[in-house]
Structure formats: C-alpha cells, structure tokens
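Heads up, one of the protein chains got dropped from this complex, but the rest are sitting where they should.
Should a chain be cited, it is by its letter among A and B, assigned in written order, with residues numbered from 1 in that chain.
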Amino acid sequence: MNGALGQAALLVGVVASAFGAAAGVAGARDPRIARLVPRFAGVAFAAAVAAFAVMERAMITRDFSLAYVQKVGSRATPALYNAAAVWSALEGSILLWVLVLAAYAFVVAWWVCPRLEPRLGAWAAAVMCIVSCFFFVLSWGPATPFAAGPPGVVDGPGPNPLLQNHVLVMFHPPMLYLGYVGMTVPFAFAIAALVTGSLDDGWLRATRRWSLLSWGWLTFGIALGGWWSYEVLGWSGVWAWDPVENASLLPWLTGTAYLHSAMVQERRGMLRVWNLSLLVATFSLTILGTFLTRSGVLNSVHAFSESDIGPWLLSAFAVIVVTSVGLIGWRGDALRRSDAIASPLTREGAFLANNLVFALFAFVVLLGTVFPLVVEVVRDRQIVVGEPFFDRLGVPLGLALLALMAIAPALPWRTTAPTTVRDRLFWPAWCAVAALALAVALGAHGLAPMLAFGLGGMAAGSAVRQLAASVRARGPLGLVGRTSGGMIVHLGIICIAVALAASNSFTRSQELDLVEGRPASFAGHTFTLRGFTTTTDDRATSVRALVSIDGGRAYAPAITKYTRVGMTVGTPSVRTGLARDVYLTLEPPVRQDSGRARIKVFVKPMILWLWIGTGVTVLGSLTALVPARRRHPVRDADASTPRDAAATAPSSVAGS
Amino acid sequence: MVVLSRRPAAWVAVVLAAAALLAVGSLRDGGPRTQQDRIEAITGRLACPTCAGESVRVSRAAAAESIRAEVARQVAAGTRSDDEIVGFVAARFGARVLLLPQSSGFDALAWVLPVVVAVLAVAGVVAAFVRWRTAPVAAVATRSRTPRRLATAAAVVLVASGTGLLVARQSGERLAGQSLTGGIEDSTASLLAQARASTFADPAAALALYAEVLALDPDQVEALTYRGWLVWLVARDAEDASLRDRAVAGVLADLERATVLDPAYPDAHCFLGIVRFRHAADAAGAKVALDDCATRNPPSEVRSFVDAIRIEVDAALDG
Partner (left out) sequence: MRIRALAATTALVVVGLLVVLALVEPPGDATGESPLLGAPAPAVESTTIDDADFSLERRKGSWVVLNFFNSTCVPCIAEHPALMAFAAREASRTDGAELYTIVNDDADDAVRDFFVRRGGDWPKVRDDDGTIAVAFGVARVPETWVIDPAGFVRLRVLGELGSGALEERLDELRAAWSS
C-alpha cells in the first residue's frame, strides 16, 4: 500500500512538473498561461511532500514490504536514527532531493516570478519545473524507493552503523541539500535571462538573496559534514578530500566566486560572461557530483551503491552543459561590454582575480577527483589521487584567497587610488604583524602556516576596519546589510582557515599503552586508565575505556561491534578546549581483563575555532540577507540606468 | 591614524617586522618527530587498498589496520627510511596504493594541467588588462602585432609547460612501486630460493649461492643443510676415498650443526639419516635421524628421498 501510494504521488509529481514546464514555456508569450505555473508547481510540491511522508511512514512503521526499508530499516534502530535512515542510501536521498527541489520550484514560481519581467519569470519557472520533472522521473523510475522487496522479510540491518551514533546525521544531509539544490534557482534565472535576451541585472538582483541563502546552507552543510567526520570517524580529521566531500565542495567554490563576481555586474555591468558561466558551472557541478558519487564509478566512505541512475545523470549533465554553453555562445555579442577595468588594484580587479583563483581551485579539485577515471580509460590502470595531492595544490590557492581577502576590502571601485589603499591597509598590516608575533610566541613553525597566520591577521584587520567604517557611518545598523554581512562572513572564513592551518600543521599524536592506574604522559598531558565499561543491547556491544586526562574527568573512547551487521566501529572521545582538543581513540584488540588499553592520543590545536568560525560565517550570511536601503530599482529597465549612483552616497567613501 | 600611515618609516617598520617574524617562524625547527608522527606521514602517502581513495592514515578498514601495523613495526625497527617503507608497501600491493600521482609519465598530467591552466589564465587576464589600457588606440594596424602575439603566446605556453613539469617533478611520487627493497632477510631469502631452483640444473652455482648466504649469516640452517646435501651428492661418487671421506665429514658436520641450531627443521634430520646410512652404513644412527625426520613433517621432495631409504634401513636393522 505504501509502495503504491508513494509511486502514485511521484507520478503525479512527474506530470504536474511537466505541465508546469510546458505552461512556463508557453506562458512566456501568454501571461494567462503563465499564471497556471504556480498551480502546477504547487501540485508537484504537494506530491513530493506526500511521497516523502509515505516513505517516512513506511520507515517508522517498519513496513518491510518495501525493498528500501529492507535495505536500511530495522526494528532495533532508535526512532531518531530510523527516521533519518530514509536519506541514508541512494533512493531515499534522491527522494529528499525531489522534496527540496519541488519546494524551491513552488516558492520561486509562486512568489518570485510574478514580481519580475513576465518573460523572464515564465522561463525561470519553466526551467525549475523541467529540472523538477527530471528528478521526479528519476525517483519514480530508476531510483524508486517504493519498489517492493522479496516477501517474508521481517527485519533489516538498519542504516550503516557509522550513521547511527551521532545526532548530526539528522541535520547534515538536509542542510547540504538545501544548499545544493538551492543553486538551481539562480541557474534557472540565468538560463531564463539567456533565452529571453534580457541580460541586464534584473535576474541577478532577483536571485541575489537566493544565491546567498543557498550558499549559507551549503557552507553550513559542509561544515557539519566536517564536524561529523571529526566526531564519528575516529581518524581525528575534518576533511579527507573524499570524492563525496569534493562533490559538495566544487559547487561551493564556484558559488562563492559567483557571489563576489555578481557585485561587479551590479555596479558596472561587467563580468557577465563570468557570472553566467559560474552559475552554470555551479549547477552542473551539483549534477556531476551526484553522478560521480551515486553511479558507483568512484567509491568513498559514503558508499552509495551503484545503480542504474548513472547514465541518466550523465545525460542530464551533458544536456545542461551543452545547452548552457550553447546559449552563452549564441548570446555572446550581447554580453560584451565596452567597459574596462582600469587596473588590477581596483575592487573589480580584485574580484576578477578572485574568480580566477576560485575557478582554478575548482579545476584542481575536479581534476583530482576525476583523474583516476581518466587514467583507467586511457591507460587501463588503477591509480588513486588522495589527500596529499589536494593539500599540495590547494594550500597555495588558499593562501592566495587569504591575500585577496586582506587587500580587496581596501580597494576602491573604478579607479585606483594608491594613497587611499595605503592608508586603509596600514592597520591591517600591523594586525598581520601581531598575528605573526603571537604565532611565533606560541611555537608555530613552517612557511605555509606562518603565511596563513600573517595573511589571516591582515585579512581580519581589513574586515574589522570595514565594519568599523560602516558602524561609524550608520551606527549599529552598520553591522547588517550586504557589505557588513560579507565582512562578518570573511571573519568566519578567516577563523576557519587559520584553525585549519594550525590543526593540520601542528597536530601531535602518539600511541600509548596504558596500564590501569599508572599515568602516562604526552605533549604536556597525563593520561590514566581507570577501567573499562561494557554495554550490550540487541544492536551492538560496546566496550569503553575510561581514561582521565590530567587527573580530571574520564573520557571514554569506545569500540562498538554491531552484531547484526558484523561491523566494528571505533568511537573517539574528545576533550574540547579553546586552544586545543585532546582526542582519544581506543585501539583493538581490547582485552578488558588485562587491565591494559592501547589508546591513540591526538593533540589538535584550535579545532574549536573551526566551529566558532562556522557560526560566525552563518551569522554573517544571515545579516547579509537583511535588505539595505534601496539604492537601485528592483526591476531593471534598460542598460542606460546609471549604475554608479551609489558611488556618490557618503557611505561609499568608507568603501562599502 | 592617518598621519602615521603616511610616514614611510612606519611602513618600513611594518614590512620589516612582518618579514622578520615570517623568517623566524618558517626557518625554525619543529622539534623531534615522534614515531607516531612518522607513521602518520608515511600512512598519509599510502591508499588503503580496499577503500578506493582513503589513505591508510584515515581508513578504519581491516586492510588499512594491517598496513598501519606493518608501518608501525618498521618505524619502530628504525632500519628503513620513509621512502623505503612506502616502497615496501607499494611493492607488495602494487602502485595503486600510492596516493600521489607519479612525477613523470601520463600520471604527471595531474600536476602539469593545473599549472598550465593557471599560467594560461593569468596570461589571459594580463592580456585583458593590456587590451583595456590600450583600447583607445585599438585602431592601430594589427598586422604588425600578429607575429608578436604569436611569439608571446608561444612563450606563455612554454613557460606554462615548463613550470608544470617542474611542479610535477617536485611534488609527484617518484617511487615506481616495482622494486622490492629490503634488509638482510630479503636478500638471503632471494639467494636461497635461487639456489634451490638451480640445485639440479646447476649445482656449482647453487653451491656458490649457499656459500654467499652463509657468509652473510653463518647460522642459516637451510643453507647449511642444503650445502651439505649438495656436497654429498657430488662427493659420493668421488673415486678418491680420502677425498670422499673428508668431504662427507664436512657434510655430516654441517648437517649435525643444523640439527643443533634448529632441531625442528626436518630436512637436516632426513639428510643426516640418508648420509649416515649410505656412507657409513650406520643403520642405527640413520634410523634415529630418519625417525626424527618423519615426526617433523618433511616437505614432499625430501620425503620422497626418505621413503625409499627407510625400507632399506629397516631391513638392515632387522637383518
């Protein structure tokens, strides 16, 4: 029953979104038909909600007639993890994608499009519906979670045990999808702009908040993934350049570049081809990333099994890229402007450099992820491209980005003004010196980390200077709005970058053989084994070693054996501190009666600042969403509207 | 504030201070590496063979645990460098466990392409700025500029590829993963295996190989035993009796020493029995040795020699 209901709902979604797409295309010419689009989108959204609700119900009631529930459901899994099990494997995650996409399509069609120039709005809604339709078809057909499984099954293995021991599992995928899928919206508007030829900034302004919001979700989702990796996987790191991680990073890189580059188009109408290309790239990379991680060509710790959706996703990727590139090429001449960027030392110049660095970064990540496939096809050999490759190429690029963050907020628009720039960079430069001095005092060493600390200090100084100027001009309200929000985001990113530099370069680790009652010391801390505890339930048996750090409370790294699945999972225990984390894992084999335990100790500096930085970034993106005083009309008429009206406003002297 | 920033002295101070601190920080020593640090560095260069992408450092898979344990053992032994340990693992699992693309060959494209793209992109932006600067004079005849443009483009491509290759050489993995490197135990194993393979085809070569092994390790039981056996095979047909006796005395000494050094090694006892019986007609001594041989589960080749002679020995004892 659940299966039939779910399939029916998905079919309704397919039809409704198909009609919505048709209505959108036809509605470009006829406004009456265009009014139907929100209704079709609404039906599709309702269908998606229904299908998802049916899936959740099937999972919660443990309806083992469905093959998907047989795969990831279990009577023994606690309720929270069981509900989250819906998106723990391929079919359910596509269903989640459908839900989020249908929601976005509905909101866009109903709320945003009517406020825009009619043809633009209609085409944008149409594109959203086309993409929705594709995913509905995927979820109804090749990746259906509602297929019936072999009869007579009364219990299942449950989701992967790694997904069962931390509550973050509930939040990481939905948040990531809100960001991932949200990038469809600016893409839809970009395509609409190309098709209708209204290439000025109407579509840009309409989607600015969407892009920022999606970016915020995506950033938060990626950071949550890092947190989960740290807390659960037991290797004490936050990022392993895993193909699935890379798949989420790629759209983030191009998306961040777009957010900056869009400002140049708003102010000066330039870099239009860049912006369109970045948006197309961002959306295509979400599709490509999904293909790479779900088609089985690349394995990863996320371990989605291979299925038939590979060819579908690959074809979709092909269609998207060829169509978009074709459209850009077709409209090529209309996109060019006779304007020029006067010098690299202007804000536009810095944003252009920014685009370059981010694009290069995305190229490196994509190349590294895809290169093993290329070698396999061309040379018939298996190779692996792992962390060291990405680190070696990524560090210089990251440092370049920090340098840009340090200098760009001081650069003026349009013209180069060396004296002004010099004045604005003076205190940030001293911040860099202070940061370097602090780093040296705390024992830092190595060129790359030192550069990271120095540039980070300077970039923080630049951001604070900008915020101070805003506050001086507008009072406390100076802290909200796009520029100030952006500066707060910069502060968060700097925090993360510096924390990454510190923890990657200065982690110390040691394996210790602890004897009960006898303290061992390492890196200025003492570790004493106090004993073991064992807990057993029908899901797993868990052995915990109680280790007290510096004579304080006991931390309990554990080894858990999930009896049904036959999988053994190590769980770390972490003492978080402002300056460093002390991270403990228990190493097999564990002999409880021997009174000995082998533990691995990692002393990781500044990990807490990764999460603090994430919080600041999210806060910054929220404050950036607050509408500023309207300086430009929302609906853009012609290219003749002078864009630099804002340049004459007094606050612009401060560089906002 | 504004006043200070206009003073060149203040800027000189800031730049000098930053440079000095940077230099101090970059050049100073990080302190000794613990063994665990070394292990982390080495396992960070190796891919777990069952996980398609995760490094051994990160992965919790069984194969990764075993490799980590082996790396830990070798680091603790301290006989091999980081490169050698990586080579050791790659020699057994294949080049697919190397996490860095090679520094030469097709794989080096992974290094070269990003550098080439970067240089080309920078060149493109520079060209754009030049164009923007000289836009007003764009009407100037372009024909004279074409060879210059071609030359510049060629230069850019050259610089790009050159830098790319440099980066590849610097950062790529240089180990081919093909050669088996090792310590003393590997070389003796190799010599012993070669000697065994050529025992019948080329006894002289085999003898030389065994002598080499014994030079490296005088107590190598297998070498002692099989050198003795080979000498016996050659000497038993010698016509000069005193020569034969001297040779066999040496053989017996070798075999007996082997049984003392490692009583559990079956082959020595078996050969001892055979030689005692065949040379000295010592049926009792032979029986003792052959019984020892049988209880120690000899390999089938030796057993085939022994089975034949046992019957004779038993017959001799009965008779």
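Methods note: a contact is a pair of C-beta atoms (placed from the backbone, for glycine too) under 8 Å apart; a residue touches a chain by one contact, two chains touch by 3 or more.
Owing to the predicted nature of the structure, the values given are computational and were not obtained by experimental measurement.
**Q** Can you list the shown chains that the absent chain is in touch with?
**A** A, B
**Q** From the listed residues A:Val107, A:Val273 or A:Ala434, report the one that touches the chain absent from this view.
**A** A:Val273
**Q** In terms of residues, what is the contact footprint of the unshown chain on chain A?
**A** So the residues of chain A touching the missing chain come out as 273, 277, 291, 295-297, 299, 306, 311, 314, 317-318, 321-322, 325-326, 328-329, 332-333, 335-336, 370, 373-374, 376-378, 382, 566.
**Q** Which chain B residues touch the hidden chain?
**A** Missing-chain contacts on chain B: residues 48-50, 52, 62-63, 65-67, 69-70, 73, 89, 91-94, 96, 177-178, 180, 185, 189-190, 192-194, 196-197, 199, 222, 264-267, 298-304, 307.
The working rule: only the chains that are shown with their structure count from here on.
**Q** Taking the mean of the CA coordinates per chain, how far is chain A from chain B in Å?
**A** Chain centroid spacing, chain A to chain B, equals 41 Å.
**Q** Using the touch definition up top, name the residues of chain B that touch chain A in the complex.
**A** For chain B paired with chain A, touching residues are 1-2, 4-6, 10-11, 14-15, 17-18, 21-22, 24-26, 28-30, 34-37, 40, 44-45, 47, 51-55, 57-60, 65, 72, 95-101, 106-107, 109-111, 113-114, 117-118, 121-122, 125, 128-129, 131-133, 135, 171.
**Q** Per the contact definition, I'd like the list of chain A residues that touch chain B in the complex.
**A** Interface residues on chain A, with respect to chain B: 233-235, 237, 240, 242-243, 298-301, 340-344, 349, 352-353, 356, 359-360, 363-364, 367-368, 371, 375, 378-379, 381-389, 392-393, 422-423, 426-427, 429-430, 432-433, 436-437, 439-440, 444-447, 449-451, 454, 508-511, 569-570, 588, 600.
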